[in-house]
Every structure is written in structure tokens, then in C-alpha cells.
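Note that one protein chain is taken out, while the other chains of the complex remain in position.
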Amino acid sequence: MRPLFGFTGGVKPASHKTESNQGGIVVAPLPPVLTVPLRQNAGLASRPLVQAGDRVLKGQAIAGPGGSISVAIHAPTSGTVRGIETHPIPHPSGLLAPCVVIEADGEDRWIERTPVDPYALPVEELRTRLRDAGVVGLGGAAFPSFVKTQHGPTQRIETLILNGAECEPFITCDDLLMRTQAGQILDGAAVLAHIAGAQRIVVGIEDNKPEAVAAMTAAAQRAGLLVEVVAVPTRYPAGGEKQLIRVLTGIEVPFGKLPPDYGVQCFNVATAYATARALLHGEPMISRLVTVTGNVERPGNFEVRIGTPIADLLKLAEPKADTDRNLMGGPMMGFALPTLDAPVIKATNCILAGSKAMFPAPGPEMPCIRCGSCARACPMDLQPFEMYWFSRAKILGKAQEYHLFDCIECGCCTYVCPSRIPLVDYFRFAKSEIRAREKENEAADAARQRYEFRLEREEREKQEKAAKLAAKAAETKAKLAQAGDADDKKALIAAAVARAQEQKAEEKPGVE
Amino acid sequence: MSNNSPFLRQPASVQVVMLKVLAALLPGIAVYIHFFGWAVVVQIAIASVTALVAETVMLAIRKKALKPFLTDGSALVTAWLVALTLPPIAPWWLAVLGVLIAIVVAKHLYGGLGQNPFNPAMVAFCALIVAYPQLMSQWPAVGFTDFGAQMQAVFGHRDLDAVVMATPLDALRTALHTPEARATVSGVLGSHATFGNIGGRGWEWIALGYLLGGLWLVQQRVITWHIPAAFLGTLGLASLLASLASPDQYAGPAFHVLTGGAMLGAFFIATDPVSGSTTPRGKLIFAAGLALLTWIIRVFGAYPDGIAFATLLMNICVPLIDMSTQPAVFGHKGKQP
Partner (left out) sequence: MLEALLVMALGSVILGGALGYASVKFRVEGDPLVEKIDAILPQTQCGQCGFPGCKPYAEAIAKGEADINCCPPGGEDGIHKLADLLGREFKPLSGEHGVEKPKSTAVIDENVCIGCTLCIQACPVDAIVGAAKQMHTVVASQCTGCELCLAPCPVNCIDMVPIPETIDNWKWKYPVFAVQKAA
């Protein structure tokens, strides 16, 4: 048994897992219209490959990678592309973004699927296939997985950590997946480990999921794989990537570094499953498991196609009448959906219906009494009240000095604050403000350079002109000298006038 | 209200924190009543009423919401601490004045809850002791619990010669400081009627009462162990070293830790989060400095107890201490397996 390291801080909110993890997995019906956003992953948005009127098959690429950190996107069913339209996407801003809208033809006809033997192909080829199968991290951030299997010359990946902790209250989709697809998850993990060059696989699962631990352990034994399945103590946010790495290996990955700097890499269990589907079955990422729970009559887990309107999905779970908000993600780190028109995307792990009774409005915000509860709860060992103080006063540089960017926005500090200060809101504000200012500064620097370059060029042109004029003047003088002294003065004046006019004309090009 | 994550909140509030602090004071107060009579309850009542009135008026002047701030309990904590540091037979207006200084000057003029750089109760104590040194050192004899006579002292004409007696700290210092007296610590402690077995009759039991409440606060995670431990440890160590060096001149650790306001200070005054250090190492430094200054002022100073002045002095240093003791952040700690 491997020794566990734990992490400081953390909180233990009621887990509310049993509501949704009792039943099996329900396959959500095919909606008539699917809206597939072009931007679903962290990094760059994908580049569309289809136009209005195109016929597409299920699993056909409708968008290709839009940059080095980007993946392909696929049609979730067969049908006709209605067009590339701006449409609400699940995002806290409620802004619209371009989406490929597909009218389903109801046949749900697959494109030809080509499973591969991953161990017979070069690793680079596998990465490309992962990218072209649209595999991204399914734990929430949706970072392209093929990128995570790479590592720089100074980095290495020895241990592959499979994250099945699922520490957020209410969410159970990973739990269900581990119970039902343990074998596939481990197959996928083995492929990921092969691509990344890792020798060991360690699976971390919170110990409030004994069935999942048992299923994964049994599958590991069956497959004869060298996989360690470890039950980690249940404490939010044990499923945070940094926290899980720390719990399992004792390594702390600071802000600005990546796990491969320390010889580890972390994938969500659902990502490993998606990898198996993509490479071993040739099925790109077109659906995922989503927990629908909270203030609903029939909570459960659904296999949902990417692009399904969230409203349709929610209906399957029959939300109660007093539902007053719907979150994407869990109650600690999720966000309120501005509209249910938005579709399910690759990052959608949970739709959580909430009511006033479930999430009572916290009491009035009071001044910080510096009680330090937030610092004790912070899993990143930060001093949230100091960061809050400076973020609130908009002294952003100071907030940064207190390691604002190390904050993982887990919400533990806000959860415990007796003054009910929405600390994380201030941190999110401060972070995005700092990022925006950095961008502005970059733009200003670029503008300064271009401006200075232009000034230099103008200066140079002026000098060139002056030199030209001087040469001309010398020429005239020489001519005059040759012509004799008779009309000397007159000629000189005439030449000067001509020069002045010439100069004037040159200075104001194109004004006439 | 925010509609952003986290949507779950622990049912904690400033009010609960403050109520727990008040509850933790009760055992000490009970022992206090046993030895010094019910006058202390009257003082607490006077202080509480004054605090609530002052708080209301100040909130109204500063145009702040009344309900959340009035019910947060912080004014009551301040009031109780002021009342507990006054002699129980101090005239009623002394408690009123003290609380007014604490709430109006030390708290609201600095910006209200959470903004005060100095511990309000200690500001009040210092102001009072400078202004009314006489009144502030008139402690009744232990066991003088006659409620009628006490009320006479509090509200009426003060004729106290019969009942006033020096506190152990006072008695010790007076005896040792009198130039011609060849007093020794053991002589004073042993002979004087004021002294009980360790910290002065009655005082040590009150201290134990506070200790009990304080430990409960630590268990409830309202305060951490750092400040009380560092405070009592340093105070004990300083007095131990001194008494080892010159047992006749300096009282030992048991006396210092169990007498005066040491225990109250360790668990209830130094732990005020607003004006104290907040980082773990900072708390240790803060409390150690506090204890050292307390001991110095107790032994060499002219005031009955050193905690109040020491607290204010250390309050000034808090930003510096906190800044230089920021704990290492996750991943920035240097050692990695």
C-alpha cells in the first residue's frame, strides 16, 4: 500500500452523491437539432470544416484543430449542417459564440470507424489520432489530451495518475463510469501511459466510492496490468489535480510549472475511457456522461451527445417547480448557466438544478475579521484574506505578490468565511483584470514599437531627402560656376526659390 | 448577493464566532463571581448596555446597516473584556467610559469591525489606567462579596479603605520596589494575606476558569493553539529564567502565568484576530513578544499589569510581523520528494 501524503486545508461539505449514483446510465434521446460549439477546449477554438447544407455522418470531423493547442470536433449524429451560427454556449458570461448547427436525419449513421492497435503505431501517430478524435480532459478544464502526453526535454512522465476522486458534491458521472467501464478505463489509461512513456499507473479514488474502488481493482487484476488503485480520504478538493498528485506522490506542482516537470501527469478517468473509445474503437469524442441532479425528481447519469440542448437534458430528470437556477459543474466550482439554450459540451460533467432551499442565500456580507479560517481551509496554503483585501482595493500587483495566481478557485475559503465574503469572486475578478491588463500592456508595447519604427522611418526618409536636395544644390552651384559670374546672383536666387518650392512640395505629398 | 460558485456555504457566521467567545468566558466569570461577588455581573451588564448603545449610535452616524452589525456580537465581546479587566468595584461611569473609548474611538473611528489596528478593550484599559490610576487599582479583597457594599461602591459614595486590597502583582511590586524594604519574593508571597497558593488566592482559580474556556475555543477551532501556547510559554520561560537567576527578586513562572490577566490575555485578548497576527509563525512571534513585554512591564514598570500596554505595542508590529512570516505557498516550499 502506498503511503498517502494528504494536503493542508480543504473542507467537507455534504457529498449528496447517493441521489444520482443509484440507477444505471440512461442514454439520452437524439435531439432533432444539435448545436456544437467550435470552442470547447482550453486553448484555441477549432476551425470549421463544413458549410451550410453539407451532409455529415456520425463521427465525421466538422472542425479541425485551430492551432497547436486545439483538437478536432465531430458530428454527434448524421444529418445536415444548417450552418455555422452564433448561439449561446455554456459560459458564465452568457455570450454567444459560433457553433455548427446540425439537423439530425434520425438515421444516426456512423462514419467508417477504424480501430487501431496502439502498440503497433508510432507514438506521434497516436497523438495525432487523439487530437483528430477530439479527446480533451473530461474533468472540467477540457485541455487537449494529446498535448498532455507530450513533455519537453527537461521533463519526464514516469507516473500516470488517473483521477477518479470526483470530490465535488453531487457529481457522480465518474463514479458510474468506473463502476460500469472499469476495463475500458484501464485500457485507455494503459494507452495514455504508453504514449506518455509512463511506467506506472496510479488511480486515486475518494473512499466514499467503495463500489468504484472495487470495480477498478478487480479490472486491474483481470487485465494483469500494473495499476495501483488507491482510495484517498474524502475531502474536497482531493480531486483537484494538484491536490491528488500531492496526496498520491507527495509532489507539489506550483503555479507556473507543469506536472511533467516533476515526473507525473494526471488524466481524468473519463478521459482515459474516451482515449480507449477513440483508439481501440475508432470512435471520436461525440458524447459523454453527464450527471443531472439536485432539485430534480429523477436524478441520474445520462449518456449525452455533445450539442444536445441542456434544456432537453434537464427535462429527462424532471426539475422541480421551485428550481431557480441551473449550474454546470458542481456547487463548489460550477457556474450558473445564464440560459438553458446552451448545449452540452465536452466539459459538461454535471447539470445541477438548484433552489433557494438547496442553496440558501448567505447572510449579509460582513467585513473581514481576519479570523484566518479561509487560510486554514485553503488547499494551496494561501492567505485568502490578504488577497481579498488587495483585490477589493484593486491593488492588483499586491494581490499577485500574495500568490493570487496560485489560487485554484476551489471555493474552500468562501465556503468557510464567517463574514460570508465571496472571496473567490474577488479573485476571479482580479485575475481576469490582471490578464486583461497584461494583454493591454502587450498591445501598448507593440504600438509603441510600431510608432517608434514609423518615426525612425520618417526621420530616415527626411534625411535621405535632405541629402538628395543638398546634392542637387551642389550640382546647381557647380553649373552656375561653370556658366560664369554674370547672372550669378539672380541665378542663385532662382535656384533657391526652386529648391524651396520643391521642398515644400515634397513635405506635403498628395495634399493638392 | 453573488450567483457564483461556491454555492454552498458552511453555516458559520461572525455572530457564532463571537457567541462562542462569550460562552468561553463563562467559566472564568463563574469563578470570578465566587471570589469577588456579583459586582462583576453588574459591571458586565453596564458595559454591555453601553456597548450596544454606542454601537447603534456609531452605526447610525456612519450610515451602516444596523441589524447585521449590531447582532454580530463583537461589541459584546469588547464590552465583556473591558468589564473583566476593571476592578469589580470600580465606579459605574468608569465602565461606561471604558466601553465608549473602546467602541467609539478604538473601533469605529478606525473604520469599524475588522478595521481596528488596536485591540479596543486594551485601548480602553490603557486610557483608563493612565487617566484614573487610583480607581483602576482599587481591587476588593478576595472574599469581599457583600453585594450591598459593592453596589454602594459602584453607584454611590466610595469609602473603600476597609475593603480595598492590592492585587498580588501590585503587592509584590510595591514590596519589592520599596527602597528600604529588604523584601524577597518568597517573603512577600508567603506572608501576605493576599496570596493564595500560587498566583494569589482566588486569582489562580479564575485563571483556571479562563484556561478551561480557552481550551474549548481551541477545540472549537475559533482560535488556534499558537498564540496561547507561545504567550504562556514565553511568559513562563522569562519568569523561570529570572527567578532561577535571582529567586529573591523575581517571582517564578507559576505565579506569573496564573496571576493577573495572563490567562485572559493568552486566550481572549491576544487572540483577537483583527488586531493580531494571522500567519502561524507570525502568531508565535506576536504572542512571544507580547509575553516578553508583559513580563518586563510587570516586573520593571509601574502599572499593575503589563498586558494592555504590551498588546498595543505588539499591535503596531503586526503588519511587519505578518509581512515577514507569510507561510510558504503550495509548491513553493522548496523541498520536493
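Order of writing sets the labels: A and B. Residues in every chain begin at 1.
The rule is simple: a residue touches a chain if its C-beta (ideal position, glycine included) is under 8 Å from a C-beta of that chain, and two chains touch if they have at least 3 such contacts.
Because the structure is a prediction, the values reported are computed rather than measured.
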item	value
Per the touch definition above, residue among A:27, A:52 or A:95 touching the missing chain	A:95
Which residue of A:207, A:324 or A:341 touches the chain not shown here	A:324
Interface residues of chain A (partner: the chain not displayed)	39, 89, 91-93, 95, 97, 324-325, 336, 354, 365, 394, 422, 425-426, 428-429, 431-433, 436, 439-440, 443-448, 450-455, 509-510
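By our rule, only the chains that are shown with their structure count from here on.
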item	value
Touching residues on chain B, where the partner in the complex is chain A	1-10, 12-14, 16-17, 65, 68-69, 72, 74, 112-115, 221, 224, 273-274, 276, 278-279, 326-333, 336-337
Contact set on chain A toward chain B in their complex	7-8, 11, 13, 92, 169, 242, 246, 249-255, 257, 262, 325, 327, 329, 331-336, 354, 359, 361-364, 366-373, 375-376, 379-383, 385, 402-403, 406, 409, 411-412, 414-420, 422, 424-425, 428
